[in-house]
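Complex shown without one protein chain; remaining protein chains in place.
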Amino acid sequence: MADEKMLTGCSAAAQALKLAEVEVICSYPIRPYTAIMMELAKMVANGELDAEFVHGEGEHAQLSVVLGASACGARAVTGSAGVGVTYAFELYSPLAGGRYPVQMTIADRTLDPPGDFGSEHTDAMSVRDQGWIIGWASTPQEVFDNTLMGYRIGEDPRIMLPQMTCQDGYFISHIPDKVKVASLSQVKEFLPPYSAPHPISTTCPVSHGPQIRPDQGAPMDAQRAETFLELPGVIKEATKDFNRIFGRNYDPFLEKYRLEDAEIAFFIQGAHSNTCRMAVDALRKQGVKAGMSRLRWVRPWPTTEIAESLGHVKAIGTIETSTSYGGAMRGGNLIHELRASLYDLDERPLTTSFMAGLGGETVWLEDFEFMAKVLLQTVKDKRTSKYVYWIGFED
Amino acid sequence: MSKKLPEFGKINVPHDRSVPFGAITPAPVHQQDLFKTSNWRIVRPVIDNDKCTRCLTCYIACPDSCWSFNDEEEVMEWNAGFCKGCQICIHECPSDALSAVPELDFADGVDRLEKPF
Partner (left out) sequence: MKAFDYKFQHFDPVKSLKSAPKSEMYVPGHRTCAGCGPALNYRLVAKVAGRDTIFIGPTGCMYVANSSYLCTPYAVSWIHAQITNGGAVASGIEAAYKVLARKGKYDGPFPNIIVMAGDGGSVDIGLQAASAMMYRGHKVLFICYDNESYANTGIQTSPTTPYGANTTFTPPGKEIPEGKTLFPKDPPQLFIGGHPLLKYVATTSVAYPLDLMNKVRKALSYEGPTFLHMLTPCPKGWQFSEKLTIEMGKLAIETGMWSLYEWENGAYKYTHIPKKYKPVGEYMKHQGRFRHLKEEHIAKMQAFVDEKIQKVKAAAKPVEAVPAEPKKN
């Protein structure tokens, strides 16, 4: 049934998009996601994929092109990285609020200034407020899987929202790993065709997006908010189906690694979770009750699942591969929403955050050892002494 | 964990404030009744059918499509519901068949709409 291949994250995304039979692709080159588009271009040129491959003139145009295509009922994909993601910013709300379920495949890159090809999550994280479904893969296999899940969830008639499927640049996008490439029949069983509810059509004319009054704004916003209340249920269904059809074992929201009896835990998303798992194993060998909670979808944020699965942990450290300058903890992004999720528990875990992997640097096992030491000290002291630690800069 | 976590609750948009899904509305067919502009005008064009040569200039000149040619009766017809009183038709008529008459001169003049939109 499934073919196992050694694929980079970029190739995995392209293979999944081919099986999803995307119909309109809008490209623009920017490291490190370009390879996804290069592979799709070859497929189209060779007749392996019947799609319109549109050479966008920039990232803002890419998102505009797929908006138009999706409005007509075509399954559309685009992608970017780093400042490309931020250049397209104007379009994120129109796409989400207009309910056009396009997919944007992102291989992260640190934002300028100045140029830095290494991976940071800030690019896609900065889109958090716009109403997209956003999540990180931690392996090329998961890139492949999330690509298919993204369309299934986003195109669900109850949802109709665009998705960002993200992978760390270089670590996942460029390093090959084993990927079970599904068969077309499996994909067809999992992913129904896209059906726009009121497409731009000549037979049933509609107007997409007339001007509204200010008092119509709140009801308009409420539409997206309401959908995000329904979204976790749809993600659960889709993940269950995915696991069954493709033989995987995903938790819909959080990968829980040795978490059940953990006293300290790492809260992390993306590529460095692979090192984190090894660190957890090493700590366990030393007798430390360590665990890892890996976030799969940052939007919708799994508030309840976090409270339920991490409530018993004594000290949690977030690994922040993104920045939130001037934020409450003066560090990254995950710590804010983690704390908010745990706030209403009778007994709140202690939490702190670690800036790690910024700029695309490797996060080493030694770094996780340092973080564990901090967390263990936190447990001992029964208090958080610092909101944020900068890995590599601490003594 | 003994204390019950807060709920997300439901968002109850009142029916009279609801907005269509994705701000997608149906297209109008012959006219857009949700935006009548009859109460904009202070004059209306009145036609003298004897002077009118049926050249169709008024028909083609109106930004609001308020003139149309009635094929059966062979006269120009005016759409009272939408004419804004811009007077382009009066100005462009090559045979002086149109004149501007104050709205207040008409019994049905100054169409009062319940709300502006």
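Going by the order they are written in, the chains are A and B; count residues from 1 in each one.
The rule is short, and it goes like this: a contact is a pair of C-beta atoms (placed from the backbone, for glycine too) under 8 Å apart; a residue touches a chain by one contact, two chains touch by 3 or more.
All values derive from a computational prediction rather than experimental measurement.
In the whole complex, not just what's shown, which of A:A71, A:L161 or A:I391 touches the removed chain?
In the full complex, the listed residue that touches the missing chain is A:A71.
Against the chain that's been left off, what residues of subunit A make contact? List them.
23-24, 26, 50-52, 54-58, 60-61, 64-74, 76, 90-91, 94, 200-203, 205-213, 216
What residues on subunit B make contact with the chain left out of this view?
Touching the chain left out of view, subunit B contributes residues 19-20, 23, 25, 27-37, 40-41, 53, 55-57, 59-66, 68-69, 79, 81-82, 84-88, 90-92, 94-95, 117.
Everything that follows uses one rule, which is that only the chains that are shown with their structure count from here on.
Whole-Å distance, subunit A centre to subunit B centre, using C-alpha means?
Subunit A and subunit B have C-alpha centres separated by 48 Å.
Across the complex, what residues on subunit A touch subunit B?
97-99, 160, 197-198, 205-210, 212, 215-216, 218-220, 222-223, 225-226, 229, 304, 307-308, 311, 344-347
Which residues of subunit B touch subunit A in their complex?
Residues of subunit B touching subunit A: 1-3, 5-6, 8, 10-11, 13, 17-19, 21-27.
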